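Below: one structure in structure tokens.
Presenting chain A:
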Amino acid sequence: MSILEIKGVSKRFGGLKALDDVNISVAENAVHAIIGPNGAGKSTLLNCLVGKLIPDTGSVTFQGQSLLGIKPHQINQMGVSRVFQTPEIFGDLSVWENVLIPLFARRDGAFRMHAFETIANEADICDKAEQMLIDVNMQDKMHMHAASLSRGDKRRLEMAMCLSQEPKLLLLDEPTAGMARADTNNTIDLLKEIQASRNITMAIIEHDMHVVFSLAERVTVMAQGTPLVEDTPDNIKGHPKVQEAYLGGH
Partner candidate 1 sequence: MLGLGKKDIALFMIVALLTLLAPFILNPFPEGSELAQFNAGYPDLMQRFVIFGIFAIGFNILFGLTGYLSFGHAAFLGVGSYAAIWMMKLLTMNVIPAIIMAVIVAGLFSVLVGYISLRRSGIYFAILTLAFAQMSYALAYSVLTPITGGETGLQPKVSDPRLFDGALAEGATPQANLFGLDMGASYEMAVGNWLFTFNAGYYVAAAVMLASFYVAIRIFRSPFGIMLRAVKSNQQRMNYTGLNSKPYTLAAFVISGMYAGLAGGLMVAMDTQVGPERMFWTASGEVVLMTILGGAGTLIGPVLGAGMIKYMENIVSKINSDILHTWFAFLPDGLEDVLVAMVYPFVGKGWHLTLGIVFMLVVIFLPGGLVEGGQRIMNLFRRKKRAGDDSTPAPKSHPAE
Partner candidate 2 sequence: MSNSNFTRRGVLKTSAVAGAGLALPTIFTNRANAFTNEPTGSTVTLGFNVPQTGPYADEGADELRAYQLAVEHLNGEGDGGMINTFSSKTLDGTGILGKKVEYVTGDTQTKSDAARASARSMIEKDGAIMITGGSSSGVAVAVQALCQEAGVIFMAGLTHSNDTTGKDKKANGFRHFFNSYMSGAALAPVLANAYGNDRKAYHLTADYNWGYTTEEAVRNSTEALGWETVAAVKTPLTQTDFSSYIAPVLQSGADVLVLNHYGGNMVNSLTNAVQFGLRDKMVNDKNFEIVVPLYSRLMARGAGANVKGIYGSTNWHWSLSQGFTTPDGTEVAPDAASAAFVKSFGEKYGFPPSQAAHTCYCQTILYADAVNRAGSFNPCAVVEALEGFEFDGLGNGPTLYRAEDHQCFKDVLVVRGKENPQSEFDLLEVVEVTPVGQVTYDPSIFGGDLGSCNPGA
């Protein structure tokens, strides 16, 4: 049973064909990686999934519902969360508040005039937020300014924010880009843990083969805007087309 269906998606920017007839199906509860060299169209594809870009042709459906022409916040409300290449968090707010926001968004929807409620009275939300910070091992940093966190902590915070929404599908855009090895491994462990405990479908766009092979159950290799192969990591490893794509890319 697939949770996300991408069918015949194409996108042009002027003369450049960024995506050309992309067909990918992400199975529920799977960890699906999309890899490929620079310029393969991975980020464009991701932007088509979250509502930032609208494909020229083709369809994107999430749990049977079309995502085309729907605004990013509506797509998120449907259960799709996104982790950015550089962590996007609320830098001016405290870590604690950063986690509260997605919880409120999850409970109250895209807009609510809760101008006269007090956070302290929202025991339910506070408990969840606290639990989430414990889960990502950041409870001791909850009163820190989010902007003053280390990069690894920012990533974990962003992950916590996405998870606290209990998404059905988590999109990760190069979650370990620019990280040191140790941090990368921590992130991999974190993601594994999440996958094990929460049953979330994940789609990962990644450069780093180490990450892909430690996490993914299915891998799609993209080059020049089209998927080349889709298979299990083990089969991908020695696949001639993949080598060709990467070597050709160099």
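Selection rule, in plain terms: all candidates are chains of the complex that A comes from, given by their letters.
In the analysis below, contacts are C-beta pairs under 8 Å (C-beta built on N, C-alpha and C of every residue); 3 or more make two chains touch, one makes a residue touch a chain; residues count from 1.
Quantities reported herein were computed from a predicted structural model and do not represent experimental measurements.
Of the numbered chains 1 or 2, all belong to the complex, but just one touches chain A: 1.
Taken together, the chain A residues at the contact with candidate 1 in this complex read 50, 71-74, 76-77, 81-82, 84, 88-94, 97, 100-102, 104-106, 108-122, 143-145, 148, 161, 165.
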